[in-house]
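Of the protein chains in this complex, one is absent; all others appear in place.
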Amino acid sequence: MSPTTTTVTITNSPPTRISTWSRIRTSPAVLAGVAICFTLIVLAVLAPWIAPYDPNRQGLGIQLADPSGAHWLGLDSFGRDVLSRIIWGARISLWVGVVATLAAMLVGSTIGIIAGYFGGTIDRVITMLTDILLSFPQLVMGLLLVAVLGASLTNIILAIAVTAAPAFIRLARGSTLAMRERDFIDAGRALGFSDMRIMFVHVAPNILDEIIVMGSLWVATAIRTESTLAFIGLGVPPPTATWGGIIREGFEFLNDNYLLAVFPSLAILITMIALNLIGDGLRDATDPRAPQ
Amino acid sequence: MSTVAAPALSVKNLTTEIRSRDQWHQAVRDVSFDIVQRETVALVGESGCGKSLTALSIMALLPPGVGRIVGGRVSADGQLISGIADAEMEKIRGSRIGMVFQEPMTSLNPVLTVGFQIAEPLLYHRDLSRRAALARAVELMDLVRIPSAAQRINDYPHQFSGGMRQRVMIAMALACAPKVLIADEPTTALDVTIQAQVLALLAELQRSAGLAVLLITHNLGVVASVADRVLVMYGGDVVESAAMPDLFQRPTHPYTTALLAAMPRSDRSSETIAPIPGQVPALAEMPVGCRFQSRCPLREVRCVERPPLRPIDAAGTHHVRCWVTGGAP
Partner (left out) sequence: MLRFIAKRLLFAIPTLLGVLTLVFFLVRIVPGDPALVVLGDQASPEALANLRERLGLNKPLLVQYVDYLGAIAHGDLGRSLTTNRPVMTDMLAVLPNTIELTLASLLIGLVGGVPLGVLAAVRRGGIADWLARIVSLIGLSFPAFVSGVLLLVLFAIQFRWFPVISAPRSGDILERLRALALPAINLGVIMIAYVTRVTRSGMLNALSQDYVRTARAKGVPARLVVWRHALRNVLIPIVTIIGLNLGVLIGNSVLTEIVFSRPGLGKIIVNALNTRDYATLQAMMVVFAFAIVITNVLTDLVYGLVDPRVKTP
């Protein structure tokens, strides 16, 4: 009898994984999202070769010029090429979005696993601090942090990571607690594994799926915060091109030529739509309650 | 011959399908029965045998996309009520046919007062004012013996015990004085002592109002105490139908025999209880022919053909769907 039981358990787990990935692959929405994101990443990485002009070179023509054959998206108030600035701006947005999310994911999940694993006072303190951070509007908190630390690429990433971390702490803590319910952890202890080994070899891989799904949704939030900070004037300082920064500049000349504000806005919208298509697709695919 | 009054509820050749994994399967097959006034007919069987689906089909409450009626006709007092427009059916439900469900915990709306929920059918079917309907609701709560009804009319379901909630359900079902009551496992979720009280209440209300009752249950003890006639269902088929004492005295279909043997009784020691081997197969895996054959100790070669429901007594009141045991009288 026992060989039969073994085959049953073995064949039982892979299908969910296969169907998860096949569901992602077959969803046209997710495919579109992936295609757009891939294009954006290629543009960002190859910006120095793809951008038609130096993004910071001034006086290429009449200030605030309309789109033309030479400058597809026109010129800004310093006579810089808007298309080139948007392509270079993608670098900042994507970099900040990915790095800040990864940082929040790593640090937040670690803290969350520790809280859920040890419980007791450690858990209570971490939960209290998380609640305090979460009781504040994420945007306002990011704003305050950057204002205090000073606007630089590193500080912006740091500030966004801090605002994003509590969500990962909560998720990882909850999932770890759920695993403790399943006697997973006690079994590991009984086998004499060290705390570190149980937490990072046994617990972490099991909650990775959820964390990655949430991470994919947070990249969009991080980019949104980055561009918002830049719009308020707390972005990577000029002359560096950022999408939020270009909109801020275009906003000053809204009555003269609003296209300067519209083009980077569209760049943000396209990025947001693409990331949300991927994030929603991932979430639907991993959600056991989702319709097949 | 004088004209015989039409039965309060008549079901003819009802066939219902449900969908599972994009395939439609017959879950109620060719079910027919009549219920006259003052009569209680019980539908008995294990879960998944199609009893509740039969009730939902009669009420046209099958969830769209999951269940559908593919054949047969249902009439109340001689008037056809199957296949009619939704708006017409809304006028029948609660007015001509009342229904009580199994779970009093989840079947009442948690955010509406009990009084309003009882009064509600009167608002739509009897055109009563809200005040008059609520006054009637108090009378109905008295009728089902909810203590201090007038004070409790503005309470919410969570403030009532399980037995009291089931009384609320009954008051609601009977608000418009329907002629037919369908009770789907009305006592299953209740404690044994409360079960007896609720059953006694149902029986009393039936007598005083002359109700025709369709009682759905898996509990043969309940059947024995209240039913006039019993239909035993298995895999969507009626496998045996008989007047009440007859079924217990002369169980004929192997499934009925097995059900009775599996029933705990005070006059038997618990060792003699024989559970029915195996489980009801999933609809997609139902055997062709007699659906009970996969669990039947008397299975023969001819069971791959579907047996007809045949009378086994001279009076023609006891029918059995079995090749082996259901021979002519």
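Letters A and B mark the chains in the order given here, with residues in each chain numbered from 1 onward.
Heads up, the rule we're going with is that a contact is a pair of C-beta atoms (placed from the backbone, for glycine too) under 8 Å apart; a residue touches a chain by one contact, two chains touch by 3 or more.
Since we're looking at a predicted model, the values are computed, not measured.
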Sole residue of B:Arg38, B:Lys91, B:Arg250 or B:Arg306 that reaches the chain not shown, by the stated touch rule: B:Lys91
Option from B:Ser107, B:Ser241 or B:Gln293 whose C-beta touches the chain left out: B:Ser107
Residue of A:His71, A:Arg85, A:Arg173 or A:Arg224 touching the missing chain in the full complex: A:Arg224
Full-complex contact with the absent chain, from A:Ala47, A:Ile185, A:Leu234 or A:Ala285: A:Leu234
Where the unshown chain meets chain A, residue by residue: 128-129, 131-133, 135-140, 143-145, 147-150, 220, 224, 227-228, 231-234, 244, 247, 250-251, 254-255, 258, 261-262, 265, 268-269, 272-273, 275-276
Interface with the undisplayed chain - residues on chain B: 59, 61, 86-87, 90-95, 98-99, 101, 103, 106-113, 120-121, 124-125, 155-156, 158-159, 169, 172-173, 175
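Quick note on the criterion: only the chains that are shown with their structure count from here on.
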Rounded Å distance, chain A centre to chain B centre (Cα mean): 55
